[in-house]
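Right, one structure below, let's go through it.
Rest of the complex left out; these chains stay put.
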Amino acid sequence: MFVKSLLDRIVDNALAEDLEGGDLTTEATVPPEARAVARAVARKDLVVCGADVFARVFSRVDPGVRVERALDEGADAKRGDVIWIAEGSARSLLMAERTALNFVQRMSGIATLARSYVRALPEGAKTRITDTRKTTPGLRVLERYAVRVGGAHNHRDTLGSAVMIKDNHIQAAGGIALAVERARARAPHTSKIEVEVASLAELDQALAAGADIVMLDNFAPADVAVGVAKARGKALVEVSGGITLERIAELARAGVDVISSGALTHSAPSADIALDLERLG
Amino acid sequence: MFVKSLLDRIVDNALAEDLEGGDLTTEATVPPEARAVARAVARKDLVVCGADVFARVFSRVDPGVRVERALDEGADAKRGDVIWIAEGSARSLLMAERTALNFVQRMSGIATLARSYVRALPEGAKTRITDTRKTTPGLRVLERYAVRVGGAHNHRDTLGSAVMIKDNHIQAAGGIALAVERARARAPHTSKIEVEVASLAELDQALAAGADIVMLDNFAPADVAVGVAKARGKALVEVSGGITLERIAELARAGVDVISSGALTHSAPSADIALDLERLG
Amino acid sequence: MFVKSLLDRIVDNALAEDLEGGDLTTEATVPPEARAVARAVARKDLVVCGADVFARVFSRVDPGVRVERALDEGADAKRGDVIWIAEGSARSLLMAERTALNFVQRMSGIATLARSYVRALPEGAKTRITDTRKTTPGLRVLERYAVRVGGAHNHRDTLGSAVMIKDNHIQAAGGIALAVERARARAPHTSKIEVEVASLAELDQALAAGADIVMLDNFAPADVAVGVAKARGKALVEVSGGITLERIAELARAGVDVISSGALTHSAPSADIALDLERLG
């Protein structure tokens, strides 16, 4: 569920981009009284995501448009399935079409990719797949939601939600121990402290410093296994860097707790959804 | 060049998303007086795009950060090349890092894909590659710019910039002739009229109606050739639907004027750019 | 029809200007439970324009106010005619009154002026009257709409909708031929190219360069006729500069395609509309 007022801000911004100058074609060719029904149809298999946003785009163009769901959020749509159905003024449907699709194609694209990652996990694995902060500027809240709809998890939301100590912070603080100590002294007691490590030696330091989570950055497979063993019972183990669909099962079997992947949001291909319009009356 | 105030709106929006609650890690571990230099480095070959945006993100976090260009906008960067260099407060650089990269990885990703499409054109071809309105909500102006930096062209910007008559408009108006007539009667005299056609029969009607541009939607290769011949001297020929890198040369050789592709913006993979930080003093 | 979210942005902005500090008078003198009906009445003959905006101002102050139309958008109202009727809380009606009227007096003023220009065209003339980009900052979308309601047409909406090459561009490019060539090479294939010319010599160059539209800037009547003859079959002819009601028929008879006038929007006198309030119950 999205807070309505936050959703409006994103939707209105997108509508302004396309419709500030009206819709020359629709206003010239479609009579104002014409009514129609528009069906969002999957052109390829995909995971359904974005029902609220889809509906909100139409209602911010014209509160008179009604939207219904033919498939649930998160459903596996097959090619040809109708996903959502909008009904109302033909002009309004045409004017909102592209903006609505631009949102849900991206959201469903991310949900679809996320699900494929999750399905790559071995049966019964406790490893979770997460996104990163590598989201599209302005759309983070929607993309993180799509990741969850796909069955994956979210990493920290913002720079203010949790501590994540990287090489630059370590350098600035004068070592891992000092960096963790400072973070613990200053950050909210509700935030976990994660340390990104580039080697097993750094991992040892991070564990000694009491990190809640250690992130193994671009570790070789063998080192991942050693890292997991070292961290057991002390810290959660996250792996990141060069995550591919192929490596997921292997990493899960190695016992890592978290696999984080920027590609989930920054490189998910758009899901193919079309809007089929039918005149009424 | 971007109008400064328009750029700020997009950049500020993105910064709010990540930094509303501050940066727990940086504030805890990096002393306020520390200074650093940050180099944006290409991790893979890519087309450089987004210098203004990159610089603006840093200066909206902290006007004291200076940014210089090591490579020109549109340059072909090789893996390992330094692209831009930012210098200033280490805290500011770390706080702006992710937002700045999220913008330029997307922009450079699009520019890189666009250039690969353009390079797929046969030597001397007059065909132009264009984007569509299938852009990321909120980022259209940046993505259209990236398309141009990559050497491709833009299609119409908004629903208010040009007339594009699709099947729904034709249906609503009662035929291609009527739709074109109405559009010509009502749209600004500065806007061209494009008609999307699904068959050679429709193409004939569109040409007879005096369309300025005809868009052959998912035509078979043989039909494209016939369409080009029919339209010669009467209208520009645009082809769209299922455009792949492989088909570009063939379409160009068939003589189409414009190849438009939504994938240019909605499915370009993120370019791999990293920010290497070095403490000063 | 206006996209609701875009309209709200303009309306909310205007309401903030007048009502940020409440309405001292109404809150002191009108009981909260009082209800009333308010009739918008034409004080002089005018062309009705702004129904949606009128209604939206009231509903953004108080969603409980209902607004009905007594006359259609674009109707010729006679002095004394009731145009719209709002009913609801007396306080809300009084608080919204001035803002609502400020919008519709301007919009109806422009529609009224536009219609007088259109009526000055000779019977059967194909010439169209258009506005320019000389609109009130912040209200372009409403003013362009008012122009259409009055029966005139719109020129290009923004600097991004069509190419219009003026003397400065010609100078910068090094001549009309070069300027047109560059514009054709870079602008979207959906945009027409218009060239503003100051003499018959420049007109020849523009036609030779293949301009889609030529704009004769402040041409003498005799030169207009020559220009029209030269351009026939090659480009649309637009005339601008010092357009008065008197010159319209003459220009139309000379065969110009478009007469553009900044005065339509920047100097239209406000239409005289009053709001008559009647207490209910």
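Going by the order they are written in, the chains are A, B and C; count residues from 1 in each one.
Basically, a contact is a pair of C-beta atoms (placed from the backbone, for glycine too) under 8 Å apart; a residue touches a chain by one contact, two chains touch by 3 or more.
Computed from a predicted structure; not experimentally measured.
Q: Given the 3 placed subunits, let me have the overall number of copies in this structure's complex.
A: 6
Here is the rule we use: only the chains that are shown with their structure count from here on.
Q: Quick one: which chains contact chain A and chain C both?
A: Intersection of chain A and chain C contact lists gives B.
Q: In terms of Cα-based centroids, which chain occupies the most central position?
A: B
Q: Can you work out the whole-Å distance between the CA centroids of chain A and chain C?
A: 43
Q: Using CA atom averages as chain centres, what separation in Å is found between chain B and chain C?
A: A distance of 32 Å separates the two centres.
Q: Distance from the CA centroid of chain A to that of chain B, rounded to the nearest Å?
A: 22
Q: Which chain C residues reach two or more other chains?
A: Correct list: 157-158, 161.
Q: Per the contact definition, I'd like the list of chain B residues that touch chain C in the complex.
A: My answer: residues 128, 130, 148, 153-158, 160-162, 164, 186, 188-192, 194, 213, 236, 238, 257-258.
Q: Where on chain A does chain B make contact in their complex?
A: Counting only chain A, the residues touching chain B are 10, 13-14, 17-31, 34, 36, 90, 94-95, 98-99, 101-103, 105-106, 109, 133-141, 158-166, 168-173, 178-179, 182-183, 185-188, 191, 262-263, 266-267, 269-270, 277, 279.
Q: Which residues of chain C touch chain A in their complex?
A: Those residues of chain C that touch chain A are 1, 3-6, 8-9, 141, 145, 157-158, 161.
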